[in-house]
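A single protein chain has been omitted from the complex, and every remaining protein chain is retained in its original position.
We call the chains A, B and C, going by the order they appear; numbering starts again at 1 in every chain.
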Amino acid sequence: MKMETHKVAKLHAILWGIFSLGGMIAAFLLPVMIYMTAIAYPFGLWPFSRENPACPSCLTLVRDPSLLVTGHLLGALFVFVTIAGSLFHGIFRFQSALTEVGLLKYRRALEAVGYFIIFVGIIVLAYYLIAWYLNGTIT
Amino acid sequence: MEHHNHDIVIVGGGAAGLRAAIAAVELQPKMDVAVVSKVYPMRSHTVSAEGGMAAVTREYDNFDSHAYDTIKGSDFLADQDSVEFFVKEAPRESYQLEHWGCPFSRDPDGRISSRAFGGMSVKRTLFATDKIGFHLLHTLFQTSLKYENIHRYDEWFVTSLLVDKDRVEGVTAIEMRTGELVTILGKAVIIATGGCGRIFQFTTNGWIKTGDGMALAYRAGVPLKDMEMVQYHPTLLPNTGILITEAARGEGGHLLNKDGERFLKRYVPGKMELGPRDILSRAEMSEINAGRGFDGPYGSYVNLDLTHLGEITIEDKLPFVKELAEKYLGIDPAHEPIPVRPGQHYMMGGVHTDMHGFTGMPGLYAAGEAACVTMNGANRLGSNSLTECLVFGAAAGRAAAQSAMKEISPSFGNPVQGEAMMEEKRIFDQLLKHEQGERISGIRTEMQNEMEKDVGIYRDENSLKEACRIVGALKTRLKNGIVEDKDHVYNTELVSALELDFMLDVAETIPYSAVLRHESRGAHFRTEYTKRDDAHFLKHSMAYKTAGPPRIDYSPVMITRWKPEERVY
Amino acid sequence: MSQEIATIRVTRYRPEKDSQPFFQEYKVPYRHDMVVLDALNYIKAELDGSLTYRWSCRMGVCGSCGANIDGEPKLTCASFLHEFKDRTITVEPMSHFPVIKDLVVDMEDFMEKLVKIKPWIIRKKDSLVEEGEYRQSSKELDRYQQFSSCINCMLCYAACPIYGLNEKFLGPAATALAYRYIEDSRDQGKDIRFPIVHEIEGVWECTLVGECSVVCPKGVDPMLAIQRTKILGATNAIKSILMPRGGR
Partner (left out) sequence: MAENKHYPELRKRLTPGWWTANRHYAMYMVREWTSLFVALYSLIFIYGLSLWATGSRADFLNFLKNPAVIGFSLVALVFTMYHAATWFYLLGAVAPVKIGRSKTKPWQALILNLILLVIVSYLAIWLVVLR
């Protein structure tokens, strides 16, 4: 038998693992995240509204979505996991979709841009959350 | 002309050919083996075998029982030394195949499952659902890829054997992709091209089974043995000839006539659906001739009823039967019976060899359905043929390797080169350039219809003589046949013409051998001689090629321990 | 009674004559139980002996006769004329493969990939056949059985756009067969086979289009094999980082 060498795509395998996990996160957690930020809060719906005992017919906004981030540490973790996972999944997949519509030649460049966006996005997100945690905004 | 050189050239990439190739390189790792096949090896017709492969693997079973069943099944025409060799090697070959990865169905204890089969007195047929042929072929093919010394010539069509002073030196072959004729030289050649079912109109055999190897050997001077012994399988789908495996009966299926009666009680009361194929096929014809068959658009038929087996058994043990019935008939065998009628399935006869595959011509070996060892005699038992391919494929591979070790490589000089040039001229300057004449497809259809009509389950003097005459006439007509496709690249029509030329040579030996056998034995049934006649015909017929019609000679049957007796089931 | 007719449009390409492929139309007598292969055989026998295609078993197991029928990869022996509207059927060579002639495509690329994944049982030490079979439970058989049912018909490659875009991709059938051996309890070749399928152009090219599993005529699910192989790859990579010293 001839000696064969195979370049195992170890890094790619790990990235794919994260991508896959991100897919799971985007599927299970992103819908409720969008619901809270884009429907429940702006339109004053449950869970951000609650009946006012003094005025049963009117709805009062009792909670705001900054609770998502600043409520508890668990909330901040939820935001981080959902946003980071979805970002990773979305960019990874979109970049591969582009290679399928005629941009296969530019795969390396697409990957570079994609991972740059993911990297910067996640770092920024983590930076804010950690900073808020350290200065006590997140308790 | 381009030429290649190998130690062993194997013609055919089915079970026997691949097993021979592996056996040769395992015996002698430096052995340079070529496998030349007109299709990619995994397309070989081994792929269509369904039921299983027989081998003694159980405590309740023994070699003598397997040997006796095989010999009785053969109507005592089998050479008993070959059968004894076969049954002893069978378990080894089965375990070898299992070690190579064949996905056999399993018993709860993890051993290979076995099922009942026609003519076998105990359950000894190992199986992989109902696709053993497919799994066996792919296992062998994939395993063969492991050996770097097995060189494949995929989609190369062998047109002739090159012979120098009665010794085989190689073959000529058309590389279909380019359409070039090339010589492939070898110290030994193994023929493993399978049977010639496409001589007949109604057959289970695939398109590629055109008896090429039988004709190659026959033309080179090797006799074709027992060619009158043609197996008709009792359960084919009436329109297409697609095989419904004997395992359907092994698992408990019933054959029913129009009155819903298990008619086999009148023919093989002791075995019923597990009787041998020759008797079952004749029983079906008797029922049909007595008006107890069903009438359908493709002739009369009887029913194969599996409805009482239940969906689970059918799905677990017979999924391919279910798939075929659903796809080609639109019925669910768990709820409706399957219409079946008998049709050509297998050639007991073939290239004469001893039990090491040696044909008697130095350097030339044969194995598998193409060969006649003979262990099947006048009727093969179901599930013996795959095992036969393995046992005798391996034997031929080893024998060829041993002979090749002693020989020196043939060189591409005369007379071999001259023969190859003649072959090139015959194919490209004569056959392909021919401008006027009749289509070869018409000649082929006439041959198939004639063989179906006159060399079928029931034969007589007149029908066989008629077949001799018509096949002879068709041979003359083929000389005026035209190939419309004049291209060199992948010319399937040219290949079909060469195949038809092979088929006509082989077809001719069948009625010529049959007409002289004035008895009924196994698959050969003469309406005017309905009894077996051991005094005159306990012998093999041997058809030799001559300038005119084939010359029929005889050779004795090897009897070791089992004296011929009346064959009742 | 007038004979019913089906119209078969077939791609013709004869490299010795044609610089471009073209369609040729043939009229074939129609029967309800006729498959596309029957129609091709009728054409070759009665109308045009030069029409070129592969076939053999005509029962869906040899894998020779794949073609794109009305745009979808199918076995010609298993596609009934009555399944098609207007009884007009377009038959083209399978996509993504070089065409040798008419409907005959070049599948050497797959043959190379097949050898590459080492489709044979790899043992640290072979047992003797005299010792009998390796024991395997029905459950163990069930883990790989469907993947061993691949007939190498190449329909999955014809259906896979990823292979169409990048022929270096190992592809559905070859991965299914690799996975068949990975999951076989008798095989001990994981360490040899994993690096092959876990190359970048092994399984990682697949983006889960899923069409391979849709077109497979034998119920094999190559997409499943590829996904599971990816999961094995990711798990191995993570393990090798967490446990760099041979934690596999």
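As a working rule, a contact is a pair of C-beta atoms (placed from the backbone, for glycine too) under 8 Å apart; a residue touches a chain by one contact, two chains touch by 3 or more.
Computed from a predicted model, the values in this text were never measured in an experiment.
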Fill in the blank from the handout: Of the candidates B:D32, B:D61, B:E175 or B:E323, the residue in contact with the absent chain is B:E175
Exercise for the section: Sort through C:I5, C:I192 or C:L208 and give me the one touching the missing partner chain. Expected result: C:L208
Fill in the blank from the handout: Where chain C meets the left-out chain, the residues are 13, 15-16, 19, 21, 71-72, 95-99, 108, 161, 164-165, 207-211, 213-214, 221, 223-224, 227-228
Problem - Where the missing chain touches chain A, by residue - result: 23-24, 26-39, 41-42, 47-48, 63-69, 71-72, 74-75, 78-79, 83-84, 86-87, 89-94, 96-97, 100-102, 117, 121, 124-125, 128, 131
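Everything that follows uses one rule, which is that only the chains that are shown with their structure count from here on.
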Exercise for the section: Using the contact definition from the top, classify how the chains connect: line, ring, star, complete or other. Expected result: line
Fill in the blank from the handout: In terms of mean CA position, the chain most removed from chain C is A
Practice task
Mind checking the centre-to-centre distance between chain B and chain C? Centres are C-alpha means, answer in whole Å.
Solution key: 27
Problem - Cα-centroid distance, chain A relative to chain B, in whole angstrom - result: 64
Completion exercise
chain A partner, complex, touching residues on chain C are 161-162, 165-166, 194-196, 198-200, 202, 204, 207, 230-231, 233-238, 240-241
Practice task
Provide the residue numbers of chain C that touch chain B in the complex, in ascending order.
Solution key: 14-17, 33, 44-46, 48-50, 52-64, 78, 100-101, 104, 107, 111, 114-115, 118-121, 126-127, 129-130, 132-138, 141, 144-145, 148-149, 151-152, 177, 181, 184, 186-187
Problem - Contacting residues of chain B [partner chain C, same complex] - result: 39-40, 42-45, 47-48, 57, 92, 94-96, 98-101, 103-106, 108-112, 131, 134-135, 138, 142-143, 145-146, 154, 177, 206-208, 239-240, 242-243, 320, 323-324, 327-328, 439-442, 445, 483-485, 487-493
